[in-house]
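Every protein chain but one is kept in place in this view of the complex.
Order of writing sets the chain letters: A, B, C, D, E, F and G. Residues in each chain are counted from 1.
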Amino acid sequence: MTHDALLSLLHDVAQGRRTPDEAVEAARGFVDLGFANVDVDRAERRGLPEVVFGLGKTSTQVADICRALHERGQRALATRLEPEVAEEVRSRLDDLPIEYDATARCLAIQPAVRAPDETRCRGPVLVVAAGTADRPVAAEAAFAARLCGNPVEELHDVGVAGLHRLLAHLDQLRSAAVLIIVAGLEGALPSVVAGLVGRPVIAVPTSVGYGASFGGVAALLGMLNSCAAGVTVVNIDNGFGAAYAATLMNRLD
Amino acid sequence: MTHDALLSLLHDVAQGRRTPDEAVEAARGFVDLGFANVDVDRAERRGLPEVVFGLGKTSTQVADICRALHERGQRALATRLEPEVAEEVRSRLDDLPIEYDATARCLAIQPAVRAPDETRCRGPVLVVAAGTADRPVAAEAAFAARLCGNPVEELHDVGVAGLHRLLAHLDQLRSAAVLIIVAGLEGALPSVVAGLVGRPVIAVPTSVGYGASFGGVAALLGMLNSCAAGVTVVNIDNGFGAAYAATLMNRLD
Amino acid sequence: MTHDALLSLLHDVAQGRRTPDEAVEAARGFVDLGFANVDVDRAERRGLPEVVFGLGKTSTQVADICRALHERGQRALATRLEPEVAEEVRSRLDDLPIEYDATARCLAIQPAVRAPDETRCRGPVLVVAAGTADRPVAAEAAFAARLCGNPVEELHDVGVAGLHRLLAHLDQLRSAAVLIIVAGLEGALPSVVAGLVGRPVIAVPTSVGYGASFGGVAALLGMLNSCAAGVTVVNIDNGFGAAYAATLMNRLD
Amino acid sequence: MTHDALLSLLHDVAQGRRTPDEAVEAARGFVDLGFANVDVDRAERRGLPEVVFGLGKTSTQVADICRALHERGQRALATRLEPEVAEEVRSRLDDLPIEYDATARCLAIQPAVRAPDETRCRGPVLVVAAGTADRPVAAEAAFAARLCGNPVEELHDVGVAGLHRLLAHLDQLRSAAVLIIVAGLEGALPSVVAGLVGRPVIAVPTSVGYGASFGGVAALLGMLNSCAAGVTVVNIDNGFGAAYAATLMNRLD
Amino acid sequence: MTHDALLSLLHDVAQGRRTPDEAVEAARGFVDLGFANVDVDRAERRGLPEVVFGLGKTSTQVADICRALHERGQRALATRLEPEVAEEVRSRLDDLPIEYDATARCLAIQPAVRAPDETRCRGPVLVVAAGTADRPVAAEAAFAARLCGNPVEELHDVGVAGLHRLLAHLDQLRSAAVLIIVAGLEGALPSVVAGLVGRPVIAVPTSVGYGASFGGVAALLGMLNSCAAGVTVVNIDNGFGAAYAATLMNRLD
Amino acid sequence: MTHDALLSLLHDVAQGRRTPDEAVEAARGFVDLGFANVDVDRAERRGLPEVVFGLGKTSTQVADICRALHERGQRALATRLEPEVAEEVRSRLDDLPIEYDATARCLAIQPAVRAPDETRCRGPVLVVAAGTADRPVAAEAAFAARLCGNPVEELHDVGVAGLHRLLAHLDQLRSAAVLIIVAGLEGALPSVVAGLVGRPVIAVPTSVGYGASFGGVAALLGMLNSCAAGVTVVNIDNGFGAAYAATLMNRLD
Amino acid sequence: MTHDALLSLLHDVAQGRRTPDEAVEAARGFVDLGFANVDVDRAERRGLPEVVFGLGKTSTQVADICRALHERGQRALATRLEPEVAEEVRSRLDDLPIEYDATARCLAIQPAVRAPDETRCRGPVLVVAAGTADRPVAAEAAFAARLCGNPVEELHDVGVAGLHRLLAHLDQLRSAAVLIIVAGLEGALPSVVAGLVGRPVIAVPTSVGYGASFGGVAALLGMLNSCAAGVTVVNIDNGFGAAYAATLMNRLD
Partner (left out) sequence: MTHDALLSLLHDVAQGRRTPDEAVEAARGFVDLGFANVDVDRAERRGLPEVVFGLGKTSTQVADICRALHERGQRALATRLEPEVAEEVRSRLDDLPIEYDATARCLAIQPAVRAPDETRCRGPVLVVAAGTADRPVAAEAAFAARLCGNPVEELHDVGVAGLHRLLAHLDQLRSAAVLIIVAGLEGALPSVVAGLVGRPVIAVPTSVGYGASFGGVAALLGMLNSCAAGVTVVNIDNGFGAAYAATLMNRLD
């Protein structure tokens, strides 16, 4: 916590804008929910609030963390929520304006007042999926990138086995500010795309495949060994992580 | 090749600025050296010229490719050159202004006229190395990032086993435009740093370690699974790739 | 069996305190239940009785081993019991004082007379979980450590992506006698904690994660390669094993 | 051995064209050199004679097997021979017409009478190498394919990071009868090429790369998971095997 | 698209045989279904139309792609369709002549006019399965090979543990134009067969096995390391890919 | 087929003991059931008839193969049959004397006339299981070994964490003719036992464990690296294979 | 830095015991040597000073770090130093009292004043090596443990293939305060020892072995899966790490 932030906090208490309890929490930078310490300082430090990874959490836990973020004026995003879990979360938060995208398995709650700085971007984030089966991961990336304030465009089913499908969109590829390339199987698409453009390319391997794809390992290794310089890679199926990184690369402030 | 570029090319021939042979080469976008097809169009497409990966190439091959790039007005960069190979390259190119950094194992030849657009950047690229043994990879990243026109800063030996060494440089971490974090062993440093800053973090695992580090695999997996959102990863020991990606993220044009 | 122990056993038989059958069993040090040889001598050799690993055992088998231990005055602990199995065990042992913790999936039966030496400890065992999803493994560690006579404290959701959550508890970290650090994903928390304290740190990787976490392998490798000296590691998700080791480190006798 | 072959053999003995010893050897189909059983029947069964894998054999062993094949009128090919070993073999066989290619590390001795059926082919075998460092493996493939009677063409350094280099040779790609695609790193080239042509594509992963290429595993997995149907794969660096397979696909008889 | 093809297309529009919309689609070479870009140019480029990989697609998606192919006069083939999914596809396409093979899990729709060039082959494709459990993969290969216009023969349960079962069919092995060898466990059959014949052998590892077969990895590695030269390999369980490759090797045009 | 066997076969036909069809089948050595070629010659070649691996076979297939073996006077053994499958097989073969062991998941049908040579053995086969959870694999080994004519003894739950349980049975260990040691986790038991006895020790790793046991890989590697010379190893969970090998070692003929 | 420590530091400056420069360094807790930030606060935080991992450092770097530690009154320990490197370090530090152990490859410099608290221990640390080839790792553990103030005992070549060699030292095993068990191959020794004692057992896998030992992976997995509860594990060949952990467990303060 910076000196200025602390001073401002103390003024708030002095003038009754915060209770002492609220000030202690703000000074610590996290909210203790018992089962979780919500990092409410993250938006300050990183420019983007904490995100709830839904896998392995109960709907009650997801709902409680979302509410805690919302109550502190932050945007809530939860990923990896199956529709039935999302439905339970929604019923627990039925007073809040929830969006849910079943393909992306993402849920979001916009804050009452949107942060203006999230919308100053260098240009569109383009999410490209190699095959039809890669769509859920691409959808997660697109949902999260949009929520973080980026203009988002999408291209689907433009894998390297039929290059003309990709080359037909060359202008779109070249006008993007950041590209997120989602591919399973051998994961060759990021190399081909990166060779054609002069912007950051984030490669997302997916677990699409069978046999020697080993749940996405073949695609992951392909992307890490890309012959096109400058490709960076995130974990298998990690559409959200790619969107988060793209936002950091895209925003101007 | 765009329509405009083609038209301009034909004008050059008509006015004697290029021979027809040179025009064919320019139209094709690559120079055939017999053993290699140098991609002289890459600077156009990607904003950065082709780079020579030195491992497994003879000094003659490295020298010939560098000369071909230089003759076409492009900057030449060769990586993974051991000192004795670099010395041979230098003797073959003794008419050119060669720089060589033995720690980074990188060699560069600046073009006669430097491209002005390489220097409009968002801010400094900060290269952080977790341990002393990670320095050669960090040096490769720093050398390449500088060559690509970024202001570069460096921090060494600030691994997570003694957090105070890292936290002592918090301001520098937060004022960087892009961060390249180089670490071997368990590769935990990118997670810690990414949690503290709001800029793109590129993680470079190194092969530093022994036993169950498996030549950098432990660090690579650690970085791919970072609990701090938005970390992107390059191949083990790939300092150059991180610098290339950082440049794409950093430059404004 | 030592000479003294044998002599004492023979006295017991001579004075009717044990039947000859009981004496044979005691001399052999194990009870043959047909499907299992319960190691009733383990409490003598290791200071802690045999523990029942529930996975892959029927509720009848678990119940029979627990009863055998209880009948010989030893504490019974069974791990990895899903609630429905635990319920069946309870119904088979409804004459005994069973405790069951559904989060930890552990069941325990205290002996009629508690061993006094279990409670002389150096200080508290602190169980720290990096994320909310790591709680079941942390709960197993805490349950088992408590049962073995240690004072136990717990910290949750203090992962390295938000260091201030961890640093807020620095005093508690430094006053623990032994620390059990439970983490999935990249498993960086033990390195950070171990760098801050002067007590034994036992790292427990968890299978929390997806993609390149490979069921906990990324965390396991991270912990084995910790840059903080002196971290020791147990198997993935092995909360119980960490508690057992912590007890051996903590007790004074 | 077929009935006709046996009959013909017996006629040879009856008419003094073979000694009984030679006939026994022919009937058995192999020559016992003590350390090796040379399969002299292979040319009959498979249409191509046995090939000597040089790695791990002494120069004496290589020379003896080559001579045994030559004496029976068969072509001798030895692969994976370093120049110094090849020189020793040559000195042991200085009465025979030896060819040696140092890049391919292959040695060959043509038979006195060349088999006519080896030259009826469907068309050229095209060997394509993704990068300069893949050349030795490509050279092995080209050398062996030529020796087996195929017209051979070669393309070098046409990796997917600069697609225009590849597309400039589209006609040549499409006029080949069989294509051997040699690539290291992520091994994406076979997918791109196979998507463009209607002929068999044999993919050869190479050990070119570092870090997460794992000695060619990344390229191998990429090729096995190719999104372009019909790509078949051979072992890492196995240029010879690809040439052998290409010959079986190419020859008409 | 070649110059001739473009000219022909424009004539079609001029003479009302295609609408301008249809001409644009033909010129682009793919049909955009929203969720997929069907590569209708593939039959032109590769001689075989696009194939639908069923795994991970909804029955609606499969049906829509099949219909798009059928409407453009191309044969539709979908693989990896479980019976219940196939039934749904069939109900959506009940106006079309669907074939479905439950063992092969393949569905096909023949075009109204069959391409004549698909039937000029060098000879039969022989599909050989090592064990009874390998039959589904062999059936996929046989179904696809037949559909692509090859005469197909099949052999089952001729694994190397009882060589006489294989040797009893030596004539059939030797009269095949291309051989597809399907095997799990140690995957030794392709080596033995390839040693006996002079035609291309495509090895298909299957996931049949347990323990150290690692889902087909043991068979895959065995085949990649075959001591019989010229064996080429496809992904684990990839019967279709083997059939596609066999067709490219077998057809004469 | 030996000359004598062929002669005997022809006599059988001459004297009406076999139809010509039966003689052809006997000469070929296998029975073609369409989906399987039952190797009825195996008992002749190897001294033990073919065994049905149940996993992945339908109950009809299992029943048909068993009947085929039984009709030719051979013992039928099927392994890896879950109780419900076994029940279906039994209902299809209700005219035959079926034994089924649910723990071993093995089913057997004794031939009308038992082969006398199966019972001349060197001594007992001792099956030792390290833990209670290893029992199903041990039971498979014991069932199969008994069926093959060996006297069989069993020891359970004598893992190395409580050595006295093992040492209590030292005489039994030393009087066995062959030892089958079944263990999961770290698989240390075979090393300890082999160090104590002078008879063949067959180690069977089991998939018992979690986390870094990787489905039995830890135990498998432990056994392959045993510091006690002469331990040989079979696949993970392969109780039957161990019994088969033990029979070959144990029988005298 | 605690409040008391800061106060004491300021007193030092006031009274001339430290220059202001020295005070800044002490307040930061590390010394910047340019290539390294020596963590001079570690002895305060962890009770043991920083240790120099020699692998990949030049002799100059090692010497400079050692001198920096020595000048601040701390003990210097450098591990993984080959004799020739150690000799160079010694010549650079010939004014200091260096100890070097060639088997352990460790070098140490005692501080002028030894810290008294290092010698209050619970009892001896016993280092046990399974085989002769494991000695260098055991020697590293013993050297480091002694240096850290523990009484150290050693046992060699007591592997499980000859249990009597181990059991002959049962008393010594049981009287140790902490046990470090060093083993390669299958790594079974820690399980056997831990089953016999009631003290912490630290298992150190070594890279001793060949083939499927995979450079120590077999031993590592064996130890992580130990059936004896409470075994904790360090990285392959990490004798120093085991000693460090043992010291934290053993010391009383």
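Keep in mind that, in the parts below, a contact is a pair of C-beta atoms (placed from the backbone, for glycine too) under 8 Å apart; a residue touches a chain by one contact, two chains touch by 3 or more.
Please read all numbers here as calculations on a predicted model, not as lab measurements.
Considering the entire complex, the omitted chain makes contact with D, E, F, G. Contact with the omitted chain, checked across F:58, F:110, F:172 or F:232, is made by F:232.
Seen from subunit G, the chain kept out of the figure touches residues 132-133, 135, 156-158, 161-162, 164-165, 168, 208, 210-213.
In the full complex, subunit E touches the omitted chain through residues 130-131, 159-163, 185-188, 191-192, 194-196, 209, 211-214, 217-219, 221-229. Residues of subunit D that touch the chain left out of view are 28-30, 34-37, 39, 41-42, 50, 53, 55-57, 61, 205, 207, 215-217, 220, 235-238.
Following the convention adopted for this analysis, only the chains that are shown with their structure count from here on.
Following the contact convention of this document, B, E is the list of chains adjacent to both subunit A and subunit D. Because subunit E and subunit F share one sequence, their contact can be compared position by position; here under half of the interface residue numbers appear on both sides.
For the pair subunit A and subunit G, the distance between mean C-alpha positions equals 43 Å.
Looking at subunit A, residues 42, 161-162, 194-196, 211-213, 217, 220, 224-225, 229, 235 sit in touch with two or more other chains. Pairwise chain contacts present here: A-B, A-C, A-D, A-E, B-C, B-D, B-G, C-F, C-G, D-E, E-F, F-G [touch as defined].
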